[in-house]
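One structure is given below, represented as structure tokens, and several questions about it will come after.
Some chains have been omitted; the remaining ones sit where they do in the full complex.
Just so it is clear, A and B label the chains in written order, and each chain counts residues from 1 on its own.
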Amino acid sequence: MPVQDATRPTPQTTMSSSPSPPTTANGGITITGGENEDEWVWNQIKAEARRDAESEPALASYLYSTIISHSSLTRSLSFHLGNKLCSSTLLSTLLYDLFMNTFSSDKSLLSATVADLRAARARDPACISFAHCLLNYKGFLAIQAHRVAHKLWALNRKPIALALHSRVSDVFSVDIHPAARVGKGILLDHATGVVIGETAVVGNNVSILHHVTLGGTGKVGGDRHPKIGDGVLIGAGATVLGNVKIGEGAKIGAGSLVMIDVPPWTTAVGNPARLIGGKEKRKDEDVPGETMDHTSFIYVI
Amino acid sequence: MPVQDATRPTPQTTMSSSPSPPTTANGGITITGGENEDEWVWNQIKAEARRDAESEPALASYLYSTIISHSSLTRSLSFHLGNKLCSSTLLSTLLYDLFMNTFSSDKSLLSATVADLRAARARDPACISFAHCLLNYKGFLAIQAHRVAHKLWALNRKPIALALHSRVSDVFSVDIHPAARVGKGILLDHATGVVIGETAVVGNNVSILHHVTLGGTGKVGGDRHPKIGDGVLIGAGATVLGNVKIGEGAKIGAGSLVMIDVPPWTTAVGNPARLIGGKEKRKDEDVPGETMDHTSFIYVI
């Protein structure tokens, strides 16, 4: 489970020997980005993969085929997802094409990918490199595949969006309905068992641990799933049900069952969940979705 | 998560323009069926798949190979499961044969399959067609494979039943012991992480969400797992342990821990679970396993 290690320099600092693009201050929930930054991250990934290939020849073949041989992050990611999600009846070439075409049709998908890579790198102390995340984080890969499925859904290509959805659920045990709207800078940590329903909305800079459910409560069709604000942190095994609103900067404790609105900058814990804290961001307060601070759960128990 | 949308007509009504077989009223926990109805559902599936293949050429190959090219639902399902569950050491041809032979040996398996398809279609608003369920619902596919494993177990072909069990657990993250007895008209929604133990019994028209455990409590061998009555609804992440009896029409709240009997038409919520409501069906009461109504959990909190 991730943590912002105070003694660990931010990526920008750590890698300052590499040509880093000018970035604005990374405070609040702002997402820095742009094509320069995307390029910089891709260059980092290739450099990391080359270093790893050098040190571990047994893995070099894998690193070349998935990363180093590719001319862009889009191509590398499409290749990797195509090979991860293919089956005997859904060929890798078909999926590769689908990913390439969809990523190429909307540049915002790539910048969301880069924001997610930065999120994993910044929030999860176990994430030792961008390449590590790109290759190995099933939460990261599931979200990228979801964004493509969501795009296809929006184009009314529902059957293929659902086929992709199904493959992601089989391969990664992550079940995000293609209609769900998911922001940028998302960390799905560990990710196994995450379920996000059809009308759910997830804001930017949200961190969600494994076994989290954003589900419905039945009976009412239409808009029936949770709306998660920016910067929210949802602990492992939490279940949020119904068309409830989890406000910006809120924190949902591990194992909680939440069926009510949670105001901004508020913590919900327990089964059923009780609320702690308040609707406004304190001056010095950190964004839970970014700091991944689960410790406050203790205090409230 | 599913819901019986009041504004959504039942399948029978929706598709009344198609040649629908005569059906009896679908009240209570009764399951309508018969060969005519099985045939009708298979025809629906093929029509849906043809329509989808037309609208999405990229998926047509998949739809033809898994559905349209097959002469029966048994064949289509056996093909699909064989290709989903095969591995480099358990070939698809072997599994295909195993499924074909087992389904052919007992006609009741197919009618259970059809009842499950109807359950998904009727209870889950996210299920947009029978074909969608057949192709993509890992809960549905896991149950069909389980029924075959259960049949093999009953014939004392334990090693192959357990091999199948293991493949289903690997591929779908659904772990149903081959000895467990499971009824008809079951919806395993989302399904990831469901665990059902060796001596568990699940009635008809039951709906079970993801991460649900029907487990043992150790110490006592033999009959040591829950018995789930007809029409029960079990919410996401609920854990039911021991040889307890969950009565007909009961409801188990999401995230609950249940280690006691739950009387019929009663709701259990919380960790540990408390009981609400009563042992007899109220005149106007709906069957929880069919309505998928999770909202009452809120009232009891």
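Everything that follows uses one rule, which is that a residue touches a chain if its C-beta (ideal position, glycine included) is under 8 Å from a C-beta of that chain, and two chains touch if they have at least 3 such contacts.
Since this is a predicted model, take the numbers as computed values, not measurements.
Chemist: With 2 chains in place and all of them the same protein, how many does the whole complex in this file have?
Modeler: Every protein chain is the same sequence, and there are 6 of them overall.
Everything that follows uses one rule, which is that only the chains that are shown with their structure count from here on.
Chemist: Mind pulling up the chain B residues that touch chain A in the complex?
Modeler: 1-8, 52, 55-56, 58-59, 61-63, 65-66, 80, 83-84, 86, 92, 125-126, 128, 132, 135-138, 171-173, 190, 192-193, 209-211, 236-237, 253-256, 269-271, 291-295, 297-298, 301
Chemist: Which residues of chain A touch chain B in the complex?
Modeler: Residues of chain A touching chain B: 87-90, 94, 97-98, 157-160, 162-163, 165-166, 169-170, 173, 175, 177, 192-193, 195, 197-198, 211, 213, 215-222, 224-225, 237, 239, 241-242, 255, 257, 259-260, 271-272.
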